[in-house]
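One protein chain omitted, others in place.
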Amino acid sequence: MSRLRVRDVTVRFASLTALSNVRLEVDAGEVVSLVGPNGAGKTTLFNVITGFVQPVAGTVRLDGQRLNGRGSARISRLGVARTFQVARPFPELTVEDNVIVALGRASYPHPLRTFGRARTPARRERAHGLLTEVGLPEPYDRPAGDLPVGHLRLLEVGRALATDPKVLLLDEPAAGLREPEVAQLERVVARLRERGLAVVLVEHNVPLALRAADRVIVLAGGEVIAEGTPDEVRADRTVIEAYLGTANA
Amino acid sequence: MQDLVSGIALGSTYVLLAIGLSMIYGILRIIHVAHAGVYVIGAWAGYLVWRSTGSLLLAVIAGAVAGAVAGVAVLQLVYRPMLDKPRYVPLIASVGVFILVADLMAKPWLLGPNPHQMNVKPPLPALRVGDIGVSGTALFVVLTAALLLVMLWLVFSRTQVGLRWQAIAADRELAGASGIDVNRAVLSNFAFGSALAGAAGVAYAAYTGSVFATMGDVPSYKAFVVVVLGGLGNVWGTVVAGFGLALLETLLIANFGYLLPRDALAFIVLILVLMVRPRGLFGRAVA
Partner (left out) sequence: MSGYLISIIVFGGVWAILAVSLNLLTGEAGLVSLGQAAFFALGAYTSALLALRAELPFLACLAISALVGGVLTGALGLLALRVRDDFLVFTTIGVNFLVVAVFQYFEAFGGALGLVALPFAEVAGVRLTPQRYAWLVLAVLGLVVAASFALRRTWLGTGLAALREDEQAARALGIPTRAYKVVAFALAGVVAGLAGGLYAFYLGSVFPQNFGFLVSIQVMAMLVLGGLGTLAGAVIGAFLLTALPEVLRPLADYRYTILGLILILVVMVAPDGLVGVARRWLTSLRRRGGQAETTPPAGSEARP
């Protein structure tokens, strides 16, 4: 059984159909890239999976357990983490605190543990470990708002990992990153796959998306127009047309 | 039916006051509490002119001019340096301006602590249709409001200025990037909205027959109810909400008496409406 299974999801905003019968399956230890032109519905699909947008039809399941209909906080606690298209750190919190915030998923909803101490030495160490792992240089005690854009993205990946997810959704993580940072990110994704995470990668940098993925899904106009291994997708005529903008002709 | 008439007259003053607030919110996203101070300043100027000339029309014009001047002064002196600050910053400053104006107005060298009578000679003849009477003053208030609203509509829909206001309200950065002089457009928006508040102050004073330093307190809160119900920044929603609220208040009180103080009624309506429609009756849907 797939770790994450999205079935026939349809989303409408007023009269606009943002997603129509979209299917997506990701296994543990698999990286799936989601590519497609702007407005194809990639971020909307992330919003559906994480409970920010309710589909009018279809289901989202994690290890067979239904996710859609649950709140986004609950979905996060069940093991789905994400980053945002525009990096959204907590700007006034320190870099370290940004990660520590994400370490409390078991304590937040608990009536007693919610009053427990958050910044223990062990958790600070874990936060530092995660930040090092994603390649964010020190110092970690300055406000996250002071970081350059590229570092904000790395911080967001570290923060998402701190929730100890089973599924990680990365929304254009390489945007704004410089070459060495992109390479670092690629290494991180490869490591996560080895560790058994299911990773979905939305990426405009198509070479990167194809390089990092086991499978690629191409979305256009809210529909899946192609699916396969990177090599299959690279050779697909419909995909080439969609990217050249002649698909509607 | 008689209640309907007084509801419409009262609604006219609500709308005139609230619409400027809504325009200003739409363009600057400021909770402009000091608008009520502008309203009192307008009423004061109108009162002075009425006392020396006896003309209500001149008084309304004076109120509008004084309102515009006061509003622009608040914009330039107070809000201008804090537009990029967190939202509570202009809010607190606005409250400061309002407290300051209300306190100064109560000084003997301005309006003083006691109400002044403003028994205007009705500028229009009274109307009588069946058993419904409309006083000349009420008629004047309604017609003035109607005239100003038509003018505003023309400005919004037919002039460059109105288009610029709409562009800025929709997206200030984009409007600025596409070559609109945002500062100037905000200035004219403020001047126009504040002029309406000044005129509203005179209209309300003439309608109720008195001018006093704290006359802005209740309208300031109520105008916000109207603006929020109208969908914060939605100018035409504000018109509907203003008349709707005035009619509802008047009719409820006429038929059921004072279940709660009249001013609490507005807030009950506000809370109930927000619980059903969290962005006001005519608010844009959440993106």
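Letters A and B mark the chains as written, and numbering starts fresh at 1 in each.
The rule is short, and it goes like this: a contact is a pair of C-beta atoms (placed from the backbone, for glycine too) under 8 Å apart; a residue touches a chain by one contact, two chains touch by 3 or more.
All values derive from a computational prediction rather than experimental measurement.
Interface note: of A:R5, A:K42 or A:R105, the residue touching the hidden chain in the full complex is A:R105.
Think of the hidden chain as still there; on subunit A it touches residues 50, 52, 71-74, 76-77, 81-82, 84, 88-93, 97, 100-102, 104-105, 107-109, 113-119, 139, 141-143, 159-160, 163.
The omitted chain makes contact with subunit B at the following residues, 29, 31, 78, 81-82, 85-93, 95-104, 107, 221, 224-225, 228, 232, 260-261, 263-264, 267-268, 270-271, 274-275, 278-280.
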